[in-house]
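One structure, as C-alpha cells, below. Some questions next.
Note that one protein chain is taken out, while the other chains of the complex remain in position.
Chain IDs A, B and C follow the sequence of writing; residue 1 opens each chain.
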Amino acid sequence: MRVLMACLWMSCFAMGAAAQNVPATRATDVVHYQGALDNVKYVFGVAQPVARLRLGNILEANSLDCFGNGIQKPGDTTAMAKGDNPLTGPFFIEGAEPGDTLVVRILDLQVDGKQGVGAFSPGFGAINSTHYTPVLEKEPLGEKIWFYPIDRADNTATFQALDSNYKVKIPMHPFLGCIGVAPANGEARSSIVPAEFGGNMDAPEVSVGNTLYLPVNVSGALFYFGDGHAAMGDGEIAGSAIEVPMRVRLQFDVVKGKRTGWPRFENEKEIMTTGIYRPVDDAVRIAFTELVTWIHADYGLSELDAYELLSKVAKIHLTEMVDPNYVVVASVEKKYLPRK
Amino acid sequence: MRVLMACLWMSCFAMGAAAQNVPATRATDVVHYQGALDNVKYVFGVAQPVARLRLGNILEANSLDCFGNGIQKPGDTTAMAKGDNPLTGPFFIEGAEPGDTLVVRILDLQVDGKQGVGAFSPGFGAINSTHYTPVLEKEPLGEKIWFYPIDRADNTATFQALDSNYKVKIPMHPFLGCIGVAPANGEARSSIVPAEFGGNMDAPEVSVGNTLYLPVNVSGALFYFGDGHAAMGDGEIAGSAIEVPMRVRLQFDVVKGKRTGWPRFENEKEIMTTGIYRPVDDAVRIAFTELVTWIHADYGLSELDAYELLSKVAKIHLTEMVDPNYVVVASVEKKYLPRK
Amino acid sequence: MRVLMACLWMSCFAMGAAAQNVPATRATDVVHYQGALDNVKYVFGVAQPVARLRLGNILEANSLDCFGNGIQKPGDTTAMAKGDNPLTGPFFIEGAEPGDTLVVRILDLQVDGKQGVGAFSPGFGAINSTHYTPVLEKEPLGEKIWFYPIDRADNTATFQALDSNYKVKIPMHPFLGCIGVAPANGEARSSIVPAEFGGNMDAPEVSVGNTLYLPVNVSGALFYFGDGHAAMGDGEIAGSAIEVPMRVRLQFDVVKGKRTGWPRFENEKEIMTTGIYRPVDDAVRIAFTELVTWIHADYGLSELDAYELLSKVAKIHLTEMVDPNYVVVASVEKKYLPRK
Partner (left out) sequence: MRVLMACLWMSCFAMGAAAQNVPATRATDVVHYQGALDNVKYVFGVAQPVARLRLGNILEANSLDCFGNGIQKPGDTTAMAKGDNPLTGPFFIEGAEPGDTLVVRILDLQVDGKQGVGAFSPGFGAINSTHYTPVLEKEPLGEKIWFYPIDRADNTATFQALDSNYKVKIPMHPFLGCIGVAPANGEARSSIVPAEFGGNMDAPEVSVGNTLYLPVNVSGALFYFGDGHAAMGDGEIAGSAIEVPMRVRLQFDVVKGKRTGWPRFENEKEIMTTGIYRPVDDAVRIAFTELVTWIHADYGLSELDAYELLSKVAKIHLTEMVDPNYVVVASVEKKYLPRK
C-alpha cells in the first residue's frame, strides 16, 4: 500500500531530530524589524527581502492587523482598510534552499494594541452568499463592524453586541492568521489565500509553543507573516477573528534535503498535519493521508495500523471555512504513537 | 434578516425549560428490555414497538455491537457480522406526537463486554476508495480486523498493531453511534445512515450528561439505539470506532408543539447543533444556521450579533466522514451567551 | 487494476443480449392502469402492488403532475399541491427477483394536458438558500408560479414572463422525472429523492427510444413512475421543469442473475451510466467508474484504455442539482467502442 506521491513527503523523523538539536554553534542573534504601511506586501511571492536571518536567529518584529490598522472607531468602514492582510516580510533565511523544510518556532506573540476588530463583509463568510458560493437573494446583508476592547491584565477581549446591550469577555489566544513562504512553480498568491506554502491558514495552531514546518520553494524561503488574531472560533465563520496588530518573536531553522508537501505542526505532545482545499472533504483527505504517511515514516506503524489507530484517537480541527481554500488540521497525541 | 425556513425551528427556550422541569408527578418507573439478535431491526422506520414508555420513564436496555456481536476472535471476518448496526427498538414514547420534540437524557452507558472490535472494510472509509467516492485502483486494500481488550479498572481499551508488536492504551469514552426515531415523510432509512431523524450520527456527544433533542415524526416517536462505541477519533476515518455491545440507561421527555429541524444537544455548559449531509461544507452550513437561529430565538441576540460572536468562540466537531451522510456538531459554551 | 466492488456490477454484455432478444413466446399483452389522487404513493418502497405484469407486457398508464395536478390557474399556490411527486404504482413485475436487473423500455410518452406549470419554492433550487445549503439572508425570496400553455400541433410549451410581457416557445421533450423501484435494505425513500434505485432522477434520458436498467431489490421489483416533464434545462436549476401529467407506454423485461449497482441507460447509439450523490464531484466519480467498468466488462477494452478513450469522447450531463441527491449521466457513443 502506498500513499499518492509519498516520495514527496519528508521523513519527519530526521526533521524532528534536526529541529530539536540545533547545534550550539548556531547564531541566536536577534534581528529586529518594524512592519509598517510603507513596507508591507499583499502577496506571498518573490520580492526583495526586507532582512536576512541566519539559522537559529530570532526575529522580533510586528504586523499590522488585517485591515492595515485602518479601522479604528465606530463609523469607520471596511473601505478604509489599507488592503487585506498586509504582510510583514519577506525575510530571507540563509541556508534554506528548494527541497528543504523551513522550521519556524513560535516563541512569543503579543497583541499590539488596545482593541481588536471584527467585521462582517458582504460576500465573505461561511453561511452567507459569497464570491465562490453565490446565491440569489432579495437584498444583501449589509456590512457590520464590532470593536473588542482588550484587557491585558485578565487576558480577555470583550464582545459588545451591536443590536443589544450584551457584553461578554472572551479569553485571548493570540495567533497569526497569515504565515508562509514564497509558493512553488513561480506562483504569487494573495495574502487572503492559504495553500501548500502556508499563507492565510487562520490556524490557532500558529501560537506559542508550536513549531511550524513549511516547504522551501525558493532560495532563502522568503518568509512572511501577518493577520494577528487575539481569538477565533472554529471555522472563523463570519469571516473575521478578533483582528489585532501583533508583536512576534520567532526562531528559524531548516531541515536540509527533506521537503514537506503541506504545512505541518509539532509540539511536545502532538504531531499535526494540514489539508488546505475545497470542499472540506478534500482538505480532510489531504490532512489524513499526510498524517498516516508521517506516522508510517517516522514512528514505524504500517499504514493500515496507523489508519486504524487514527480512527480511534485522531482529532480534526476545521480552522476556517471562509477563505478561498478551507483549512483542516489533523492531529494525534504522541502518547499514542510508538517511540521514534 | 431571516434564516431559511426559520418557521420550522423550535423555540428552544420553551423546550429547555420543559426539559429541565419535569413535573414531579411524572412517572420515573424503569422499563427493562433485552436486545438480542432475534429482535433487532436494521432500519429506522415504522415497526411494531417492542415496549412502551411514559414520559419520565427510564429505559434500561442493551445493544449488540455494530456487527451483531458476530466478530469475536482472530480469523473471524466481516462476512460473519449479523448485519450492520443492529438496532434495539423501537420504543413507543407515549405522548410524543408529530410536531413535538423528543428529549432523550443519557443517564448511563456501560460497555457490555470484554473486548472491542475495529474493522477496515474495502469500500468504506474517509481516505480510501468508497461506494460514493470511488476511484480506479490497481488492487483493492484488503479487509482487516483489530481486537481491543477492555480494562474496566482503568477505563481503557488497548490497541494492538497487526503488523508490529506495538500496543497502546486508549481511554474509553462510551457513546452510542446510532440513536434516532422514525423518519418523516414515510421514509425508512438504513441503520448506517444519519439524517434529520438522528440515526448513525457516530457522535461522541451521545454520552453521559448530555441531552439529545430529536424531531417527532410519527405518533410515539419510535425510538431506536445501537452501535455502541468505547472510543472513537474525530471523523471515524477508517470506518469504525472501538465497537462494543452497550448497556444503556436513558430517560425520555417531550417538548409539546415545538419541532426541531435537526438533532440538537445540550448540557449544563453548552448548546450544540448538528448538520448532517454531504459535502462537509453543507453540514457546517446547516449546523451554523441552526446555531444562529437557536441563539437568536432563545438567547435574544440578533442574528448578525450571534453570527459574529460564533466567529470568535464557536467549536466545530466533525464526528464522522464515512457514513452515507457526514455529521458536524457546532457548539458554543453558554457562558458566552446572554441569560435566557 | 480494479474498480471498487466491481464484483457487484453486472456484466452488461449478457444483459444487453437478453434485453434485445426477448423470446417470442413472451406475452406482449397490454396492461392498463389509471393513476389518480386516491391511489398514488409518495415513497419508493414496499407497498401493495396496484397491478402485476409479466415479462414482455406493456403498461399503458398515466401520472399526475408533481403537484398532484393541484395548481391550475393564476392565484393558486404551492400550498394547494397534493403532495410532492405523486407516484403511479407500484407494479409487480413477475419474474423479477433480487439480484436481477429490471429492463424498462420507454415506448411512448404523451403530455396529458393543456398546460404545464413551473414553480419557484423558497428553500429549493440550485442558486438560492436551500434546506441542505442554507445561508443567512435579509429576507427570503418569495414563491412564484408560471404557467406554460401547450401547443401539441407544433410540439411547444410557451414561457410567459411574470414581470414583463415577454413570451417564447420552448420545444417539448417529454420525459419522466420519477422512475424507479423499491430500494434495497428495507429502505423507503421519498419521491423527491433519486438514488441507487432510480427515483427522482429528473433525467431527460427517461424518454422515448431509451431503455433503462434498474436493480431489482425485492421480489417483483415494485416499479413506480411519475413527475412528467414537458421540457427541462440542464440542472433543473430553479427547482422545476415544465411540470405536466403524462400518459406512458412502457415495456418490461428482466436480466436474470445480473445486478446493476446504479441505474443505466442504453439506446441504439449510446451507453449511459448514472452517478447520484453529493457533491456533483462524487456523482461524476460514480458515473465514470461505472462507465469504465461497463466498457471493460462488455466491450473488452482494458480499464486504462477505456479511461483514456472516455477522456477524449465521453459526455457528461448534469440532469439536476436541486434534489436531495444530484444526478449525473455519463455516456459514450457506441461507435467509439469495439463490437461486442
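Keep in mind that, in the parts below, a residue touches a chain if its C-beta (ideal position, glycine included) is under 8 Å from a C-beta of that chain, and two chains touch if they have at least 3 such contacts.
The shown structure was predicted, so the numbers you read here are calculated from the model rather than taken from an experiment.
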Full-complex contact with the absent chain, from A:112, A:137 or A:202: A:137
Residue touching the undisplayed chain, where the options are B:69, B:101, B:115 or B:129: B:129
Per the touch definition above, residue among C:28, C:77 or C:302 touching the missing chain: C:302
Where the unshown chain meets subunit B, residue by residue: 127-129, 133-141, 279, 281
Interface with the undisplayed chain - residues on subunit C: 1, 118, 120, 125-127, 141, 144, 146, 159, 161-164, 166, 168, 170, 231-242, 278-281, 284-285, 288-289, 292, 300-302, 304-305, 307-316, 318, 321, 326, 335-338
Interface with the undisplayed chain - residues on subunit A: 1-5, 42-43, 45, 122-123, 129-140, 185-190, 277-279, 282, 285-286, 289, 292, 303-304, 307
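What we mean here is this: only the chains that are shown with their structure count from here on.
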Whole-Å separation of chain centres (CA-atom averages), subunit A against subunit C: 47
Multi-chain contact sites of subunit B, meaning residues that touch two or more partners: 1, 278-279, 285, 289, 292, 304, 307
